[in-house]
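First up is the structure itself, then whatever we jot down about it.
What you see is the complex with one protein chain gone and the rest in place.
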Amino acid sequence: MIYAFLTLWIVGALLIIRESKIIRMIIYLGIFSLISSVCFYMFGAPDVAIAEAAISVFSTVFFIVCFEKHFGLAVGVSDVTPESAENRTNLKKYIPPVVFTIFLFVLFIFFIPENPANSYLKDQYLSLFSRDVGGENSVTSIYLGYRVYDTLFEALMLLVGIVSVTHLSRYCETSVKEGKPSDINRADIAVFTIRVICPVMLLFGIYLILNGHISPGGGFQGGAAIASFFVCRYMIYDIYDIPIERIIMVEKIIYVVVVLLAVLFIFIGLHSFLPLPQSVYLITMNLLIGAKVTCGLIIIFYRFIAFERR
Amino acid sequence: MVFDIIEIFSVLMFFISFYGLITSKSIIKSVVSILLMESAVIMFFLSIGYTSGIMPPIGQNPETETVADPLPQALMITAIIIGVAVVAVNLIMLISLYRQCKAKDWDAAKKKSME
Amino acid sequence: MLAYFVIIPILIAVFLYVFPSSKAGRLIAVITQTALVGLAFYLFFICKSRDVVSNIGNYESFLGITLRADALSSVFIILTSFIFLIVAVYTFNEKYNGLFWFLLFIWEGLLIGIFLSRDLFNIFVLVEVTTVAVAVLIMFNRDNRSMYDGMVYLMINTVAVQFYLFGTGYVYKLTGVLDIDAAAKVLEELDKSSLILPYALIITAISLKCALVPLFSWLPKAHGTPGAPSAVSAILSGLHIKGAVYLFIQFNDLFKEVVVSEFFLIIGIITGIVGFIFAMSQKDIKLILAYSTISQIGMIITGLNNDDIYSYTGSLYHIFNHALFKSALFLSAGIIIKIYNTRDIYKIRGVLKRSPLIGAVIIMAILGIIGTPFFNGSVSKYFIFSGTSLPVGGAILLINLGTIITFIRFSSILFGKPQTEPDPAKTDKCKQAAVLVLGTLCLVGGILGEQLIEFLFNVKVSVDTAGYLQKSALFTASAVGGYLIYKLYIKNSPRLKQVREIELSFRGMCVSVGAFFAVVLVVTKLFA
Partner (left out) sequence: MQIAGNIIIIIGIIFMFFGVIGIYKFKNFYSRILISGQIDTVGALTVIIGIAVKHGISFFSLKLLLLAGIILLLNPLATHITARSARLSGYLAQEQEPPPHDKKDGV
């Protein structure tokens, strides 16, 4: 079963690599992410699968939003300028790169070590996580407990990504109610259905965040689900009433709080002094990270759609 | 040579995306290829210690034998978030470059940026 | 707790961004920088007697992330905090917004994090965040050229980091741990042939970060792009690349069973030679400095891989020195570009007359980089040279000769009469102070060279009179030779323009990454 899906995965990648139309590439990318998500689930990694699914939604939306505004997404738009698209048909040009890649692939396989996987840390984590950090989801325990130092930088990465997106997209003022309403706005069926679905999405996101320590999910996945609620909201109403500057500020403050919380609980070891159950730390941290991810993805999304809108 | 077949898929994917990198004229496809490359590495990490009928590592005292390794999963969530941040930054650079130089492919971007 | 060395700069960064940069904010930044330098020295004095290890969260036996400061990394931390202090003083009066300071300080925190971290995946995260932050700093002014350069920088480094991550996956699979020290213990017992693949994957990524020979094309773009603020170029060239060299040392240590040091010796020599050939052909003042960085990195890598304690120590000291004089050169180049409003070395003339202080600093830095006796470059280059056998020593001399020619050409900006009318605006006092400190340190590092080496690296070395005479004779000979070669062949050669136009595209860079990976695999298999 897993081999079938992995083969599909490879086929999806091949389709993406040899496609030259932007819109098809994006659709294939969505399919590819779906297949990889299923594969992750089959590898026994539901957390990663949820994260990948949430992220694939967002990367597809980013791609579509960004290319629709700037390149246009009519069916014929190629990913290169017309001059360089001309000599694509020449098959001979493809032989050297193919040969080179196959050579590297064979060389790589030749050197793959034969040793079986060493499971030292796996055994340690599985036997110790509920004592050391608490919770029932060992992935969340590692993510927020043992390796919280990594998580701090990961949150920092999101922050850096956001400030760079806001810096590189030119105009700061986005909370303006203008721009032509999307066609969906007039599609009554779509508006109604999305209105029905939105609370469910919001609820699902909150469920993922709050139950992150006992079931698959966590701050990041839940945050992404909540942020997709805002994407739907944009799809229905097409308004720009989100105060971006204020959300950026909120995000920075949340980041500081996350760092301080991690320092207090993990670095100093506060939980050994306080009579609190360990899950309090996990839930608080998940909530904060969820809020941060929601803010971050909303900011990136709105910067993409409001790029160069004065 | 004895190795897991499952590993080969990620290696194959790694080099498919490498092929995409060394042949793509367009910047968009390079961005997508990097996405694929990340996906290959993520799949490799998750396939470490795979046996058939593997279970998610959730529950108070999971059976060590049939349970997936939790550490790569925690690492890969981090990697996925980093990936999406990099993609967002790449895309916004791509748009800015396109607006300034009207260049979708590497050669044109190079030529226009040198002026 | 070592983690605070990383977290405090980052918190200051966020603080500076939340309360946008007023004069008070920048003052706080500079004061905390000074405090950080003090703390770094304190850490260094502790590390002289013992390693400082901190387990984050106090989890047992490699479950958490370990940070460790030893004698080497504490020296790097001193260097980092010092250079950032200088740069903070340099940019004190510039009109950058909060974002610039934010990125600058998280850059500092992350670099210190790289020097401290002992966890493979943590290093990946740090490197990746640094890459994005640096890419944004490079394209800070958002002009076409720096946009393109920043994009190439970001994407090629992301590709390299994927190689690194794949290698980390194999190390984890083989050893079951992610901690470098623990992994080293397990790897020792494993079969040699199973180490080759992870080694090749990781070292390919690190070599790209170090800009070794086929993989250096991104470096001049990133370090020498005209739009980037000079402070950013100075840190990139002076400090950022040293992080990669530090990782190079770490990973060669981790995989010491399979390392073919002769291979990297040769690669280092080729890097040095190619670097100065490109450097002497450029006419953009920042690009000359950027390519000269490649040449110096080649020399450092050569020294590190030469199996000799003198060369090794000399290389470490050269890392230190290179940070000083290359930052001095980049920062003064920034001032000069501001005064003359051009980057073409044929159009800049008479710096010494226009602003004698900057001219003096540039002279000191140039004397340092070409290895004049009594300046810091001479000490480190002498040690690298003294440990080598004949062919390698000859190559070191050749690289130094190339550097001399490059900087003779560079120093033409100091003399003569200005062709374009310089901008009469007054130079900033803070900037002058910053470059003056760096220039003076070049001289101090030369006069107190032996003592400094003993102080920093705990290696007792001594230079006898005969050695000193020999060194001076060699330097004089190569300086005269270099001057003659410059006058006779290089000055008006038409070849320069041809060399200047050689440049790899993004695809070419990716191909060279793959080719380097294959070569490392094959060489390691054959010779290790």
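As written, the chains take the letters A, B and C, and residue 1 is the first residue of each chain.
Keep this in mind: a residue touches a chain if its C-beta (ideal position, glycine included) is under 8 Å from a C-beta of that chain, and two chains touch if they have at least 3 such contacts.
The shown structure was predicted, so the numbers you read here are calculated from the model rather than taken from an experiment.
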Taking the whole complex into account, name the chains on display that the unshown chain touches. A
Based on the whole complex, identify which of A:6, A:57 or A:299 touches the chain you can't see. A:57
Cross-chain touch to the chain not pictured, restricted to A:23, A:262 or A:306, is A:23
Hidden-chain contact residue, picked from the options A:106, A:200 or A:276: A:200
Which parts of chain A are in contact with the chain that was left out? 23, 26-27, 30, 57, 60-61, 64, 73-75, 183-184, 187, 189-190, 193-194, 196-197, 200, 231-232, 235
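Here is the rule we go by: only the chains that are shown with their structure count from here on.
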Any idea how many Å lie between the Cα centroids of chain A and chain C? 34
Find the geometric centre of each of chain B and chain C from their Cα atoms only, then give the gap between the two centres in Å, rounded to an integer. 29
Can you list the residues of chain B that touch 2 or more other chains? 14, 18, 22-23, 25, 48-49, 71-72, 75, 78, 82, 85-86, 89, 93-94, 96, 107
Residues of chain C engaged with two or more neighbouring chains: 121, 125, 128-129, 132, 135-136, 139, 142, 173, 178, 511, 514
In the complex, go through chain B and note every residue touching chain A. 1-3, 5-9, 11-20, 22-23, 25-26, 28-29, 32-33, 35-36, 39, 42-43, 46-50, 52, 54-62, 64, 67-78, 80-89, 91-96, 98-99, 103-105, 107-108
Across the complex, what residues on chain C touch chain A? 1, 3, 7, 10-11, 14-15, 17-18, 56-59, 61-65, 99, 102-103, 106, 110, 113, 121-122, 125-126, 128-129, 132-133, 135-136, 139-140, 142, 170, 173-178, 186, 190-191, 193-198, 200, 511, 514, 517-518, 521-522, 525
Interfacial residue positions of chain B with respect to chain C in the complex: 14, 18, 21-25, 27, 30-31, 34, 37-38, 41, 44-45, 48-49, 71-72, 75, 78-79, 82, 85-86, 89-90, 93-94, 96-97, 100-101, 106-107, 109-110, 112-115
